[in-house]
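To keep things clear, I will list the structure first and then write my remarks on it.
Yeah, one chain of the complex is gone here, protein chain that is, but the others are all in their spots.
Coming up: subunit A.
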Amino acid sequence: MTDTISMLENTPFGHSADTPTISMIGTRAMLFEAPGAFTLACQRRIWALMDACADRADIEEVMPGVTNLMLIFSVPPEDPEAVAGWLRKAWATLPEKHIKGRLFEVGVRYGGELGSDLPRVAEHCGMSTQDVITLHQAPLYTVCALGSVPGFGYLHGLDPRLATPRKSVPSLKMLAGTVTIGGPQAGISALTGPNGWNSIGFTDLVMFDPERDPPALFAVGDQIRFYAESIEV
């Protein structure tokens, strides 16, 4: 078996400084991964690329990820390299897309039973629980993408000082609405179930309701600010 895959040979491994990584996921989907750091500017270019792709007749669905974009074709390309070339050119020329999202003020009940990992996060970060809460509330977060489970938002904006590794043993039944930190990311769990992120609080917001229109509470480009409704440590 030889490792001759033209698309992979032509692209650098992983993320290089300036070249996107483009590859097929099966015959019907393609993944575009932006080079460079996870910044809002980069994500805004992903959103611009998302719109340009949605306008193509051969693309049925576009799904933004964190500085990447998955395309699902209605007609699978016979020559994926041609599509990849188009994507590289679009990436190089498209301006950032600024979305005027809504602002959600999210009340959090920090700590207590539903935020039981708050002391662990504080200990890992070498600060008091109050400092964790203060730093968590400080930034304006941006919803970069939705995914994994219905209504879950990938947020940009967590203070890097709060980055805390995921738990090696996940909570088996973390409630939907749990306010979390997983590695360098902040989140709000959208479904009740197993979850390896650290719980620091809880909100009553319902992230997803199939009867609602639109069903997901957050949309790409929305902004979120957390504030303390109560603190229990």
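One rule holds for everything that comes next: a contact is a pair of C-beta atoms (placed from the backbone, for glycine too) under 8 Å apart; a residue touches a chain by one contact, two chains touch by 3 or more; residues count from 1.
Heads up, the rule we're going with is that contacts and distances are computed from a predicted model.
Asker: Which one, "Biotin-dependent carboxyltransferase family protein", "Acyl CoA--acetate/3-ketoacid CoA transferase subunit beta", "ABC-type polysaccharide transport system permease subunit" or "Dihydroorotate dehydrogenase", is the UniProt name for the chain you do not see?
Answerer: Of the names offered in "Biotin-dependent carboxyltransferase family protein", "Acyl CoA--acetate/3-ketoacid CoA transferase subunit beta", "ABC-type polysaccharide transport system permease subunit" or "Dihydroorotate dehydrogenase", the absent chain's UniProt record gives "Biotin-dependent carboxyltransferase family protein".
Asker: Looking at the whole complex, which of A:Ala48, A:Leu118, A:Val132 or A:Ala145 touches the chain that is not displayed?
Answerer: Only one of A:Ala48, A:Leu118, A:Val132 or A:Ala145 touches the chain omitted from view, namely A:Ala145.
Asker: Looking at A:Pro119, A:Gly157 or A:Gly193, which residue reaches the missing chain?
Answerer: A:Gly193
Asker: For subunit A, which residues reach the chain that was dropped from this view?
Answerer: With respect to the unshown chain, the touching residues of subunit A are 1, 3, 5, 8, 13-14, 21, 23-29, 31, 33, 38, 60-70, 72, 76-78, 80, 145-152, 154, 190-191, 193, 208, 210, 214-216, 220.
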